[in-house]
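Worksheet: one structure, shown below.
For this view, one protein chain was removed and the others were kept in their places.
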Amino acid sequence: MANARINMPATAKRGEIIEIKTLVQHTMETGFRRSYLGVPLARDIINRFVCTYNGVEICRVELHPSISANPYLAFSTVATESGTLVFNWSGDNGFTATESASISVV
Amino acid sequence: MIIDTPKISRRSFIIGSAAIGSGLALGMNIPFGPRVARAADGSPEVTAWVVIRPDDTVVIRIARSEMGQGTLTGLAQMCAEELECDWSKVTTEYPTPGQSVARKRAWGDFSTGGSRGIRESHEYVRKGGATARVMLVQAAADAWKVPAAECSVANSVITHGPSGRKTTFGAVAEAASRITPPKDVPLKDPKTWKLIGKPIKRLDTTDKLTGKQIYGADLTLPGMLNATIKECPVFGGKVKSFDAAKVAGMKGVKKVVQVGDTAVAVIADTWWQAKTALDALPIVWDEGENAKVSSASIADLLKAGLDADQAFVGNQNGDAKTAIAGAAKRVEAVYAYPYQNHAAMEPMNATARYTADKCEVWCGTQNGEAAFAATLTASGLPADKCEVYKLLLGGGFGRRGAFHDYVRQAVLVAKQMPGVPVKLLWTREEDMTQGRYHPVTQCKLVGGFDAGNNLTGLHMRISGQSILTAVRPEALKDGADPATFQGVVPSGEFEFGYSVPNLLIDHAMRNPHVPPGFWRGVNINQNAIYIECFMDELAQAAGQDALEFRRKLMAKHPKHLAVLNAVAERAGWGKPAPQGVFRGLAQMKAFNSYVAACAEISVSGDNKVKIQRIVCATDPGYAVNPAQIERQIAGSFVYGLSAVFDQECTVKNGRIEQTNFNTYNSMRIAQMPKVEAIVMPSGGFWGGVGEPTICVAAPAVLNAYFAATGKRIRSFPLKNHGIALV
Partner (left out) sequence: MKHGSRRQFLAASGGLAIGAVLPTRAAAQLARVPPNNMPDVIRKLVGPAPIKPGKVKIGLPPLVENGNLVPLSISVESPMTEADHVKAIHVFTEKNPLPETVSFYLGPRAGRADIATRIRLADTQTVVAIAQLSDGSFWSDSTHVIVTLAACLEEL
């Protein structure tokens, strides 16, 4: 299971806009490189990220090879209610990673 | 619209110029011409390249870095040539990279490497001077209400022919700076050059001789602290732990800080206190896998590549393998070239001062913009809050161009002492063991002859490290590193000087963990040894004179041949040498210049080599300052010959063993041979000067050594064979 990290506040006031920062471990092999023996290195990237907030999609990202290794994605959301945010990454070769974080909205 | 008079301060210089940049580009209609940009003392810029003071002093802006190679003077000469100013009143200044960013790179590229300083900026630097001249003349003509075409200019004096009226640059600079710069001012015909091509004295010598010149390591700022640093000696390893408490009480120690994942630094009042504490600091390293690597394991890795099936092709025509397989006579040799360090006289250093509002760095660098980029990244601040002030470098040689690890470290250290300038200066040991090394390679060369002793095939297989894979992987071409083939490619700046009917030059890439870098000359150093020594081996096998053998292969390479013939003739090749003196030749094209050398040496009974004289010829297309070129030739020989005689960096337990000059020696004045330089610019192209000649001294000496002793040396440095330079 890949290493993923979420950075977001654990509590927020209702209606407050919070920043969410995510980081996931992945080499993001572009598919344009060749090894020192001239062998093409196959593309192997994360191409999709989805964040849901109590089941509702609040952010979706399409990633391409130009995203650096260990993709960092940051975005905002309105703290509407207490609950769970679920973060899901998927990509080539069946790669998936999931993280979740709770938020308490007062 | 009201035009403000810009305040005389550097801050407003930046603001004013940024406003001008955008004002002009947006086509804003500003009456009386554009706002005037000013230098810090209020003197007007006539163009971004030229500031003129009321006393007629001309300040020429130089973007590239002076590191002893004379580029500062050369660029100023070119600008001054077109400007038609009084050379005795010329001085120079470095715009900062922050100003460059703010003014959308008004001075072009700052990077100084690849022997490009003159040849890539000559056109726009000259244009900068020419444009300023036209504006100055126009200003005078406007004041006199005469046509500009009736005015002439020389030595900062503008004269109106018909009336005899005169004025000087200083008097009209203000008015000139308000004129919209004309586009496409024609440049002078090289035949009319008065300054370019003359052996003018350098602008930076006096301060260096009097000790007034400040280098990065000399810098002092009010309230400054000093620091030194240790990075994990095994490349790729990390800091596991360190015990700051053990040194915290030592005299002068202010802080012990970890820098990134891989290094620890001590900040103290004085540098000696910082170094003493760092030496005493217990540090536990997580050395990682690379701790197992040694020179022997690297050599094994490279050896396997000499016969590997797969290799990247750099030059090919015909079918070398078949030609060689069917040859009447076959000659084979294997050469090896070690890791080497830049070993600049001034160890890596940078001074940084960080606050949340501003990060400033003072350092010697070959590329002000790259130092600035490193500052931005390490500080986390935006460009308008950062600045880098370039100081002269005590040696660049490629260490301070592509790598700004010392800038990044200095900023990270300074961040731990906000508001306080901190000078981070490496120890010699750190400088020797945290280099960016000349890459390690081996080379197998095989030549085939027909029954008539004609060369029918040549295969040069290089096995070893790629610089670009580590430093700039985006520049690889389908995985291949084109830089590996410098000096032996089919065409261009590094064109191979021989026509061989069946040729294959290829590279089996093998990358050890030692970080590679661009060492003066880069890959021409070993490629010239490989090919020029092997050419001699082939000549010998064919029973032919080394010069004649080469000439037969160079009919299609007239400029390569011209420099080779020039050194041969000057050295008296073909005529008997004095008793006990033996000669050797070498030639190559590199960085777009054609270079050749003939060395004359004598060898005493116990293998002591005295280089009596080296004749060197270079054709760089144009010669801006011939005296400077001669000095660069001699200087490059000091570097290149020291390397081949005495310098290698060996690896044990994953780390570099040589920590100081006791095990990494350099040539002394008494050992320096007489160098006779033939500067023979043939015109029509611009070739480099800083690097090309470095590669021909060693093979010329090695070929002379064979002539003297009958022994071929194929691995280096020579000290490993008991051969010493005297």
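A and B label the chains in the order they appear, each numbered from 1.
Definition applied: a contact is a pair of C-beta atoms (placed from the backbone, for glycine too) under 8 Å apart; a residue touches a chain by one contact, two chains touch by 3 or more.
Owing to the predicted nature of the structure, the values given are computational and were not obtained by experimental measurement.
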Full-complex contact with the absent chain, from B:55, B:189 or B:474: B:474
Touch with the omitted chain, as defined above, among B:62, B:80, B:101 or B:151: B:101
Touch criterion as defined above, residue of B:39, B:283, B:334 or B:383 at the omitted chain: B:383
Residue, one of B:49, B:312 or B:549, that touches the chain absent here: B:49
Sites on subunit B contacted by the missing partner chain, in the whole complex: 17, 20-22, 24-26, 34, 37, 45, 47-49, 97, 101, 103-106, 108-111, 113-114, 116, 120-121, 123-124, 127-128, 131, 181, 183, 367, 369-370, 372-374, 376-377, 382-383, 401-402, 404, 468, 471-472, 474-475, 482-483, 492-493, 518, 591-592
Contact footprint on subunit A, counting only the chain that is left out: 17-19, 21, 30, 32, 53, 56, 58-69, 71-78, 80
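One rule holds for everything that comes next: only the chains that are shown with their structure count from here on.
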Centroid spacing, where centroids are CA-atom means, of subunit A and subunit B in whole angstrom: 43
Residues of subunit A that touch subunit B when the two form their complex: 33-40
Subunit A partner contacts - residues on subunit B that touch it in the complex: 310, 312, 466, 469, 473, 476, 478-480, 509-511
